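Here the complex is missing a single protein chain, while all its other protein chains stay put.
Chains: A and B, in written order; residue numbering restarts at 1 for each.
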Amino acid sequence: MRSRYLVTRILQAVLVVAITYLLTYWVLFALPGDPVANRLDNPQNPVPPGQAKAILEYYNLDQPALLQFLITVGRLLQGDLGYSLGTGRAVSDMLLQGLGSTLLLALAALVVAAVIATGVGLLAVFAPWGPVRSLARLVPTLSLATPSFLIGLLLLQIFSYQLGWVSSLDTESLTSLLLPALTLGIAASPSITQVLIQGLTEANGRPFVRVLRSRGLSHRAIAARHVVRNGSIPALTLLALTIADLLAGSVIVESVFHRAGLGYVTEQAVRSQDGPIVLAVVLLVSSLYSLVNLATDLLYPVIDPRISITESRLGAGAPASRSAQPALTEGA
Amino acid sequence: MTTDDLTLTLPTTPGADTAGADTAGATAAGATVAGATPGVPTTTTAPPAIAVDALSIGYSSGGRIVPTVIEASFEVPTGSTTALVGESGSGKTTIASAISGLLADNARWLTGGVHLLGQDVSRLGERGWQAVRGSILGYVPQDPLGSLDPLQTVGGHVAESVRQARNVPEREARRIARELLETVHIADAERKLAAYPHELSGGQLQRVLIAGALAGNPSVLIADEPTSALDVTVQKRVLDLLEELREGLSLSVLLITHDLSLAAERSDRVVVLQHGRVVEQGASTDVVARPAAPYTLQLFRDVPAMTPQKYAATQAALQTRRETAGTGTAVQVTALSKSFDGAHRVLEDVDVTVRRGEIHALVGESGSGKTTLARIIAGLTAFGAGTVEVSGTPRPRTPAVVNPDPSALQLVYQNPLAALDPRRRVVDLVAEPLRIGGTARAEARSRAQALLRQVGISEEAAARYISRLSGGQRQRVAIARALILSPSTLVLDEPTSALDVTVQARIIDLLFALRAEDPALTMVFISHDLSLVRQISDSMTVLQRGRVVDQGPAAEVFASPTSAYTRQLIEAIPRAPVVRE
Partner (left out) sequence: MTSILSPATPASRRTPPRAPRGLASHGSASLGIVDIAAMLLLALLVIAVLAPALLAPGDPLGTATAQALEGPSLTHWLGTDYLGRDVYTRIVHGARTSLSASAVAVAVGLAGGLALGIVSGYLGGWVDAVVSRLIDVLLSVPGLLLSMVIIVALGFGAINAAIAVGISSIASFARVTRAEVLTVRTSSYVEAAQHQGSSRPRTLIHHILPNAVGPVASLIPLQFGGSIVWISSLSFLGFGAVPPHPEWGLLVAEGRQYLLSAPWLLLAPGAVIVITVLAASHLQGVLGRLRRTTA
């Protein structure tokens, strides 16, 4: 039973990634305004004739669309992501070059987001003083309303230009990671914070809290041993899924801080309508998202003894707790 | 009025040993009080376990304070079980919360005091309460499943309570936890320690919670509706356990309940609350024999267990009319079987015959299949084998999504709030069946209005949304909606189980008024409440795990049940004395 669930769930994840790839390919290449043709026909930035012929041959533009797609998929399965239309370099090389620095940035931002969400969430629910709770509840709303580029520019203004603590030109050292990670982390935190506040508030109002109080346990002990454990599961799931958002959000942050990572590569690709790179980035991010999603689903029964994997859940997709994700997680 | 039925477990005056222990504890406490406030003479007589003195509590809402408890005074004598009885909104839970220091944030302690074993606890801070709770005061909650952390094993819960109260190391706490589980008669305690709440039944969970409440060897136990979420037979066993523990551990128990018959059977003293005021208190036997307050008397008359013969005359008259008119069969169920997922059998080989004009009760506990059977009769659920005929028309095995003949049979749901569209006004809800049938809007509304008046819903209430009505009004609306097409059969799925007894009595009165008007109206009445079934039904079917274990005229089944299960159910009816009009 368990292994069948596992297989079904894995197939489902693979299917989602495959459809994502198919749809993205269709949007990028099959719609009128084919970027390859556009790129070759661009009179302002002519492609050298030799390179043009190579591109033409590589993308089989003389073949029917379906065959082109099949050839592309065939190459993908052999690990060939194609070549950039702008630079002619292999897409895999370009992605690999930026991926390291961006993953580091995203992980640092994930830590920032987790710290903010935890701090604000705990204050908003458990602070003994009413006004503090109310203020903490305003924090996610405020950071939700602030675009990440604005957060980045303000941090730059304050810490680089006014205080001079961090150089705005340095993009290599570890300290240079500080402001970008803060920016990205702050931008990603509000939905996680909101879900955590919701979860903790809900858990704090459950009847078992009253019973534990009747046993003589202090508010602090009940919060630490019971409420946090019960109330943080949806927020943890969301935190894990945020990693994909962070990769996408790196486009803006790397632009603000002039970092040359995956985000920068993506930004340039969009600017020059470089289809193969955009397609590869979508494939990468969507795979990561589906992988994390799969992992959290499979980890649920470990965290929550009530969820056992049974046949009846096969068609049901993700556990119910997943629905706590708010609508506005994508905003930059 | 007979008090002979009250033979069961009348309070034995606390024996010498228990009284001694209680006095010792109380004097120790009394000495501390004296130390805290010099000048107050040390009490020499044993103080009551709980003394509530002129207590008033309100809830602040939108800047105003709404009083919920007004000048309530009563005592729980040491070693006794005292029942605090009241309907919803009477303030009984607020009082329980005040006594255990668990008032909600928006509750305001207005006046009065509470003494636990002679100690004033009304001015305790959170820290002071922490030392009282668990060690002096044990608390047993209402909803067993929600009252345990779902991520913690039940052993973990009890051990945590033990550690909190006794400050012992983990291993010792677990050993005590196992002993406590054995004390509350949980079979296979060692293995159950590692179980999670969702793996245990409601009765077992309530036992675990009682074990947790006992973790600190408290001398006072507050049980807040400890059995209202449980099946009747389980309810009886849990109450037996509480009684056994009270005697064995010389506890003083405050039992909060809405069920007067249960209070009369299980307690030494009753305190009756109405709208936040104590309207009556005294020894159970005295209150039952000579209720002083009109409200108490009304309450007694509305409790089915205490007035089993209330409708006997009407029933007999209706039966005579049926016999002279000749009766047909309203519902015929033959060899019905139903299973979910192929494996789990919900109903097996069920035969039921309901004659026209009868009230036929389908009785059973949760999991008995009674609701599934009702839904199959109503044409809402598919079935596997057998036949179901309503007024001679066979039901298809897989029912149509849209009911082709709504005027043949109508269903009244258990929870009217869920079964009525929240976004339509009451009059439109009742008019809807007519509108679907093609009646013009104005005509449908005026007929709905007339029927609503007949079931006791004013025109003003009919213009509101269902959420704005009281529980009793909602069920009246649901009944009106079920009746507007003049169906020949009504299926009522526990229509009163969520209502207070006085409200329930009015709804049942209404049903009898409707029968008097239309003697051919057949009712299939689903219930778990045997005392209500005894009061109202002509015939009945008892279901246990999907099988019929008893069937026939209600009087016969109650007089000579053939199955052990039915006997058990009947025994679980609180043995309260019968009240006559």
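Just so we're on the same page, a contact is a pair of C-beta atoms (placed from the backbone, for glycine too) under 8 Å apart; a residue touches a chain by one contact, two chains touch by 3 or more.
Because the structure is predicted, anything quoted here is derived from the model rather than measured.
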Selected residue (touches chain absent from view) among B:Gly248, B:Gly367 or B:Gly437: B:Gly437
Check each of A:Leu15, A:Leu70, A:Leu96 or A:Ala295 against the chain that is not shown and name the one that touches it. A:Leu15
Considering the complete complex, of A:Val7, A:Leu70 or A:Val270, the missing chain is touched by A:Val270
From A:Thr72, A:Thr193, A:Thr237 or A:Ser286, residue that would touch the chain that is not displayed: A:Ser286
Residue of B:Ala229, B:Ala330 or B:Leu420 in touch with the missing chain, whole complex considered: B:Leu420
Positions on chain B where the hidden chain makes contact: 28-29, 31-33, 35-37, 60, 62, 105-106, 108-110, 119, 122-128, 131-132, 135-136, 378-380, 401-406, 410-411, 413, 415, 418-423, 432-433, 436-437, 465, 467, 481
When the complex is taken as a whole, what residues of chain A touch the one chain not shown? 12, 15-17, 19-20, 23-24, 27-28, 31, 33, 35, 130-131, 133-134, 137, 141-142, 144-150, 153-154, 156-157, 161, 244-245, 247-249, 251-252, 255-256, 266-267, 269-271, 273, 275, 278, 281-282, 285-286, 289-290, 293, 315, 317, 323, 327-332
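The definition used in the following text is that only the chains that are shown with their structure count from here on.
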Interchain centroid distance [CA atoms averaged], chain A/chain B, Å: 50
Which part of chain B faces chain A closely enough to touch in the complex? 100, 102, 126, 130-135, 137-139, 141-143, 146-152, 160-161, 164-165, 196, 198, 209, 212-213, 215-216, 341
Quick one: in the complex, what on chain A touches chain B? 206-208, 210-219, 221, 225-226, 229-230, 303-306, 312
